[in-house]
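Of the protein chains in this complex, all but one are displayed in their positions.
After this line comes subunit A, so read on.
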Amino acid sequence: MKYMLLIHSAATDQAAACESSFEDWQVYDKAVKEAGILVDAHSLADLTTATTVRVDPSGERAITTDGPFAETREVLGGYYVIDVPDLDVALDWAARCPGARDGGSVVVRPIADFGA
(Lines give C-alpha, C1' and ligand atoms only; values in the text may rest on other atoms or scores of the structure.)
Protein backbone atom coordinates (compact mmCIF):
# COMPACT_ATOMS: atom_id res chain seq x y z
CA MET A 1 0.00 0.00 0.00
CA LYS A 2 1.44 3.34 -1.08
CA TYR A 3 1.11 6.49 0.98
CA MET A 4 2.28 10.00 0.23
CA LEU A 5 3.69 11.94 3.16
CA LEU A 6 3.15 15.63 2.42
CA ILE A 7 5.58 17.64 4.47
CA HIS A 8 4.36 21.06 5.48
CA SER A 9 6.76 23.46 7.08
CA ALA A 10 5.68 26.11 9.54
CA ALA A 11 5.97 29.85 8.87
CA THR A 12 9.45 31.08 7.90
CA ASP A 13 10.51 32.17 11.36
CA GLN A 14 11.03 28.47 11.93
CA ALA A 15 13.44 28.26 8.99
CA ALA A 16 16.51 28.54 11.22
CA ALA A 17 15.38 25.55 13.23
CA CYS A 18 14.86 23.58 10.00
CA GLU A 19 18.35 24.35 8.73
CA SER A 20 19.98 23.23 11.93
CA SER A 21 18.23 19.86 11.55
CA PHE A 22 19.77 19.11 8.14
CA GLU A 23 21.52 16.17 9.73
CA ASP A 24 18.15 14.85 11.00
CA TRP A 25 16.86 14.88 7.44
CA GLN A 26 19.87 12.91 6.23
CA VAL A 27 19.34 10.34 8.97
CA TYR A 28 15.62 10.07 8.15
CA ASP A 29 16.23 9.81 4.42
CA LYS A 30 18.77 7.07 4.97
CA ALA A 31 16.37 5.17 7.26
CA VAL A 32 13.56 5.31 4.68
CA LYS A 33 15.88 4.02 1.96
CA GLU A 34 17.34 1.26 4.10
CA ALA A 35 13.87 0.08 5.16
CA GLY A 36 13.21 -0.65 1.48
CA ILE A 37 9.93 1.31 1.49
CA LEU A 38 10.93 4.34 -0.59
CA VAL A 39 8.99 4.83 -3.84
CA ASP A 40 9.75 8.47 -4.51
CA ALA A 41 10.75 11.62 -2.67
CA HIS A 42 11.50 15.23 -3.52
CA SER A 43 12.01 18.52 -1.75
CA LEU A 44 10.44 21.55 -3.38
CA ALA A 45 12.26 24.81 -4.07
CA ASP A 46 11.25 27.91 -2.12
CA LEU A 47 7.62 28.98 -2.46
CA THR A 48 8.68 32.36 -3.93
CA THR A 49 9.70 30.44 -7.08
CA ALA A 50 6.20 28.96 -7.53
CA THR A 51 3.86 29.94 -10.37
CA THR A 52 0.13 29.13 -10.56
CA VAL A 53 -1.71 28.57 -13.85
CA ARG A 54 -5.50 28.64 -14.26
CA VAL A 55 -7.42 28.35 -17.50
CA ASP A 56 -10.89 29.89 -17.59
CA PRO A 57 -13.80 28.44 -19.63
CA SER A 58 -12.92 30.59 -22.66
CA GLY A 59 -9.43 29.08 -22.73
CA GLU A 60 -7.80 32.24 -21.40
CA ARG A 61 -4.66 31.50 -19.48
CA ALA A 62 -4.16 33.26 -16.13
CA ILE A 63 -0.75 33.10 -14.52
CA THR A 64 -0.21 34.20 -10.94
CA THR A 65 2.57 34.01 -8.45
CA ASP A 66 1.95 33.66 -4.77
CA GLY A 67 1.68 36.91 -2.84
CA PRO A 68 3.64 38.10 0.18
CA PHE A 69 1.10 36.40 2.48
CA ALA A 70 2.72 33.08 1.64
CA GLU A 71 5.13 33.36 4.53
CA THR A 72 2.39 33.28 7.13
CA ARG A 73 0.95 29.93 5.99
CA GLU A 74 2.04 26.35 6.27
CA VAL A 75 3.87 25.58 3.06
CA LEU A 76 4.27 22.27 1.24
CA GLY A 77 8.02 21.76 1.26
CA GLY A 78 8.38 18.24 -0.07
CA TYR A 79 7.03 14.74 -0.06
CA TYR A 80 7.84 11.08 0.32
CA VAL A 81 5.92 8.23 -1.29
CA ILE A 82 6.41 5.06 0.72
CA ASP A 83 5.10 1.52 0.29
CA VAL A 84 4.17 -0.03 3.65
CA PRO A 85 1.61 -2.62 4.85
CA ASP A 86 -0.91 -0.32 6.55
CA LEU A 87 -1.77 3.12 7.89
CA ASP A 88 -0.24 2.51 11.31
CA VAL A 89 3.17 1.89 9.72
CA ALA A 90 2.75 4.97 7.52
CA LEU A 91 1.83 7.06 10.57
CA ASP A 92 4.92 5.79 12.38
CA TRP A 93 7.14 6.92 9.49
CA ALA A 94 5.36 10.28 9.43
CA ALA A 95 5.99 10.69 13.16
CA ARG A 96 9.71 9.98 12.65
CA CYS A 97 9.97 12.61 9.89
CA PRO A 98 11.82 15.78 10.98
CA GLY A 99 9.16 17.76 9.07
CA ALA A 100 6.57 16.77 11.70
CA ARG A 101 8.46 18.71 14.40
CA ASP A 102 9.12 22.39 15.15
CA GLY A 103 5.61 23.51 14.20
CA GLY A 104 5.60 21.59 10.93
CA SER A 105 3.19 18.80 10.02
CA VAL A 106 3.07 15.74 7.82
CA VAL A 107 -0.19 14.83 6.08
CA VAL A 108 -0.49 11.13 5.24
CA ARG A 109 -2.58 10.39 2.14
CA PRO A 110 -3.13 6.93 0.68
CA ILE A 111 -2.39 6.77 -3.04
CA ALA A 112 -5.62 5.97 -4.90
CA ASP A 113 -5.66 2.52 -6.43
CA PHE A 114 -8.07 2.45 -9.37
CA GLY A 115 -7.26 -1.17 -10.10
CA ALA A 116 -8.99 -2.35 -6.94
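In the analysis below, a contact is a pair of C-beta atoms (placed from the backbone, for glycine too) under 8 Å apart; a residue touches a chain by one contact, two chains touch by 3 or more; residues count from 1.
Operating definition for what follows: contacts and distances are computed from a predicted model.
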The complex lacks one chain in this depiction; which UniProt name from "D-xylose ABC transporter ATP-binding protein", "Molybdopterin-dependent oxidoreductase", "RNA polymerase sigma-70 factor, ECF subfamily" or "Phospholipid/cholesterol/gamma-HCH transport system permease protein" does that chain carry? "RNA polymerase sigma-70 factor, ECF subfamily"
Residue of A:Glu23, A:Asp56 or A:Asp88 in touch with the missing chain, whole complex considered: A:Asp88
Residues in subunit A touching the chain absent from view: 1, 85-88, 91, 108, 110, 112, 116
